[in-house]
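All protein chains but one are shown in place.
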Amino acid sequence: DQLDTVIQRGTLNCGVVLDFPPMGYFDENNQPAGFDVGYCNDLAAALGVESNILNLTWGDRIPSLISGKTDVVIGSTSDTLERAKSVGFTYPYFVFKFQVIASKDKNIQSFDDLENLKVGAALGTTYETEYLAYAEKKGWGTDNYTAFKSENDAYLGLYQGKVDAVISTNTNIATKLQSEEFKDFAAGPFVPNYDDVVGLIAKRSEGAWISYLNLFLVHQIRGGNMNTHYNTYFGSDAPADLIQSLRDNK
Amino acid sequence: MISIQNVHKSFGDLEVLKGVSLDVQKGEVLSIIGGSGSGKSTLLYCINAIEGIHKGKIFVDDVDVHSKATNKDKLRQKLGMVFQQWNSFPHMTVLENAALAPRIVKKMSKAEAIEVAKKELVHVGLGDKFDVYPTKMSGGQQQRLAIARALAMKPDYMLFDEVTSALDPELVGEVLDTLRLLADEGMTMICVTHEMGFARDVSDRVAYFHEGVIAELGEAKQVITDPQNPLTQKFLSKVR
Amino acid sequence: MISIQNVHKSFGDLEVLKGVSLDVQKGEVLSIIGGSGSGKSTLLYCINAIEGIHKGKIFVDDVDVHSKATNKDKLRQKLGMVFQQWNSFPHMTVLENAALAPRIVKKMSKAEAIEVAKKELVHVGLGDKFDVYPTKMSGGQQQRLAIARALAMKPDYMLFDEVTSALDPELVGEVLDTLRLLADEGMTMICVTHEMGFARDVSDRVAYFHEGVIAELGEAKQVITDPQNPLTQKFLSKVR
Amino acid sequence: MDYEFHWNVVFQNMPELLNGAFVTLHVSVLAMLLGIVIAILLAIAKMNNSKPYCYIATTWVEIARNTPALFQIYMAYFGLGALGIHLSPYVAVLSALIFINAGYLTETFRGGFQSIPSTQYSASKSLGMTSIQVYRYIILPQMLRRIYHPMTNQFVWSILMSSLGILVGMGELSGTTQRLQSLSFRTLEFFMVAAVMYFIITKLVLFSSSLLSRKLFKGEI
């Protein structure tokens, strides 16, 4: 099976989306970096094989798995039941909260303050769906909404002033806010009642491989690697509630 | 009467007409022959004010063609012209081709214009082609259409510029026959032509053009069969 | 000797040759005249095996042209052919045009081919044009090039298909002179032509084609000046 | 092959796809219409040889023809964004398409105009027509026929190129497809349907264009 294949091959082909800092991005040397990249390397080390990072677009994730180009995709994949019909998910390895980032002078206190603001998000993400569902429920319409092809473009749009606020993940927002460019911006409210729980994905049929990956995730937490990466890319220890919810496989 | 008086005309540095004088009386048929580039077409264009001139004068019925005061569009209604290349309007039927100018230039009603057009088309033998598109017709038929189209404007003079040169040999006859018919009806005509037989038989006078001047001008039979100027002799022997 | 025996040929439903028989002896010059679409070109193409035939036989020097066993590319080397138009290869100089077929078809060495080509180009009066591209030459020169190119293959027979029809009247003479020269040298020739003067003066016999059959065939002067068949008379009066 | 096709999710989302197709169609129509208007002005400017206008027109045409459409769209979206000019994805794609259409059509119009033999002008003049009449009745109708086909092609091109809206998150057919497929991970199914829809749209456009041309243009040229 897949597990044997990887070990015999001697390399782990690990797909990452490098368009989603700080989980995956290019550093100033234009090399892959980020939390997910760290996980790839740890997994390869655990298997005792070389790590081969493949840069995927969001759309590449499934085909790359099915075709065997990648053995596993560590790419912040939200574990919806719809998607699970197509692909095999591990236990969660990270939980994002969806949050608003906007310029400080907009002074956003609650999600309802977005009503008359221009809001953006990355196309096809779960938080886009959540925002649109919320907007529909409140009768805001979609005129104020702008989709971006990627997370990076959404921040660029925010930075340029195309939109007043962007919905993104709490982790991404936190790292952005530490940068000089976004000093005039502030994190706003969370999207009500929603956590984005993400897992690694592998071929749906590879049960044994997925249980190996599940165990790997447990060891990442138990062995402290998780916290190390969190420190590197988020600048603090991993919050206890995050660790707890991952342990609970929530 | 068309009166051409010492006309000079250049294209840039190239002097094409170098002092041409010529009178064409009402009812007269004049043929112009001469080598390629000798300025025959240019002269016709100048008579029609499609090209300007640099020296001299041209009068059509005592109107100075190239004077600023002359309404040239008006003037051209008097002067029908047919060119070497079939100039039918390809996007209109034969009837529309012939009726267009009467309608939009002479402001006839549509019915009137069509009536005039039909009459002239029958005149040139295209009575059965009203609704055909010109591109579907032979070159000879297209030339006859061009003649009918010009005639529909009831011009006083007709200018023909090598109207048979681009035709297959078998089609030349039908067009020449049409010209002959017009000549017989007394139309005043200036015909640039390479058909020596036609020039000899149909026209009253023939002018031989050589490098922008009239090298010989005389009674038709004489110029064609017994040219005086050695240049004319040489030219005629070449085109046989 | 070219022997054409009761040849039939159709394009789809259209029967273009309806039983043509004709013998052309070595050294003879035969002109074919006739209206447009009467099948003149088609006959030449059939002689050359460029078109197939449906009935009858054609022999060139006792070789059955349309037999499966005949190597047609080989056969065509015997039969030089010049067309109305589109003869020169625009991407080669005059010399390359004439030297190409000897080199690649007859497999001569380059030097030999060029020698032959030069000789024939001089023959037709293009001795000063070796390195010119054909598109830079007049139509008459291009036709003479086509003749030289065919001659460079040392053919036993030459087929000419209206070689002057697409030319300006002033250029016709030079090409006809070249044909005359070949005739005088004893080349066997079949010439489809609209030039009645040429047909009369240069050829031995003239065949008049009408709707796919030979309506009249006879001694040249007789057919042109005193045609027997009323169809020939009518045709000749039209092309005058 | 290790893949099962799930088509039902695509059919559930058909209304959204059709809506995307509609956006595709109307952004291309608008881009075409405005492109034509600008191209006419540019073509006139180019043919008039009046220096400043001619220069502007030439620059426009050359930039439009010599840089990728994708570049134009990024430029309209983020490039102008950096200057504080904020176009919505729709407007950014629209203006990029207008820009390119105008550039290409300028040359089409100019070529079409120059392809009418000048003898048509002389012949009309010799019948006593005024210059305006010559254009109205002779030159323009013939020109329209000649540019009709290239214009249709340009329109089809616009439809296909509007698919670049996917890259600025525009909700046209490709953008919608992209969004829907990432919700269910049914990449193949969604894009196959999108491909078929594009094919049908372009065929419909070509078909109706040839119907129209048969109605408009009777004689051949």
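Letters A, B, C and D name the chains as they come in the text, with residue numbers starting at 1 for each one.
The rule is short, and it goes like this: a contact is a pair of C-beta atoms (placed from the backbone, for glycine too) under 8 Å apart; a residue touches a chain by one contact, two chains touch by 3 or more.
Criterion: contacts and distances are computed from a predicted model.
Hidden from the displayed complex is a chain whose UniProt protein name, among "NADH-quinone oxidoreductase subunit H", "Amino acid ABC transporter", "Dihydroorotate dehydrogenase B (NAD(+)), electron transfer subunit" or "Inner-membrane translocator", is "Amino acid ABC transporter". Partners of the chain left out, restricted to shown chains and counted across the full complex, are A, C, D.
Checked against the hidden chain, the listed residues C:M108, C:A146, C:L176 or C:M189 yield one contact partner: C:A146. Touching the missing chain, out of C:K74, C:K110, C:K221 or C:K234, is residue C:K74. Contact with the chain not shown here comes from a single listed residue; of C:M1, C:V63 or C:L100, that residue is C:L100. Per the touch definition above, the residue from A:Y159, A:F185 or A:Y212 contacting the chain not shown is A:Y159. Within the full complex, the residue among D:G20, D:G35, D:G81 or D:G112 touching the omitted chain is D:G81. One chain of the complex is left out; on chain C, the residues touching it are 45, 48, 50, 73-74, 76-77, 79-87, 89-91, 100-101, 104-106, 146, 149-150, 153, 159. Residues 1-3, 62-63, 65-71, 74-75, 78-79, 81-83, 156, 160-161, 163-164, 166-167, 174, 177, 187-188, 191-192, 194-195, 198-199, 202-203 of chain D touch the missing chain (whole complex, contact as defined above). For chain A, the list of residues touching the undisplayed chain reads 19, 21-22, 25-30, 33, 55-57, 59-60, 62-64, 66-69, 150, 152-153, 156, 159-160, 175-176, 178-181, 232-235.
Criterion: only the chains that are shown with their structure count from here on.
Remark: the per-chain Cα centre closest to the mean position of all protein Cα atoms belongs to D. Centroid to centroid, with C-alpha atoms defining each point, chain C and chain D lie 53 Å apart. Not a single residue position of chain C touches two or more of the other chains. If you sketch which chains touch which, the chains link end to end in a single open path, with no loop closing it. Touching pairs of chains, sorted by label, consist of A-D, B-C, B-D. For chain B in complex with chain C, the residues that touch the partner chain are 35-36, 165, 168-170, 173, 194, 197, 238-240. Here chain D touches chain A in the complex through residues 2-3, 6, 9, 78, 81-82, 84, 86, 88-89, 166-171, 175, 178-188, going by the rule given at the top. Residues of chain B that touch chain D in their complex: 45, 48, 50, 73-77, 79-81, 83, 85, 87, 89-93, 100-101, 104-106, 133-136, 146, 149-150, 153, 159.
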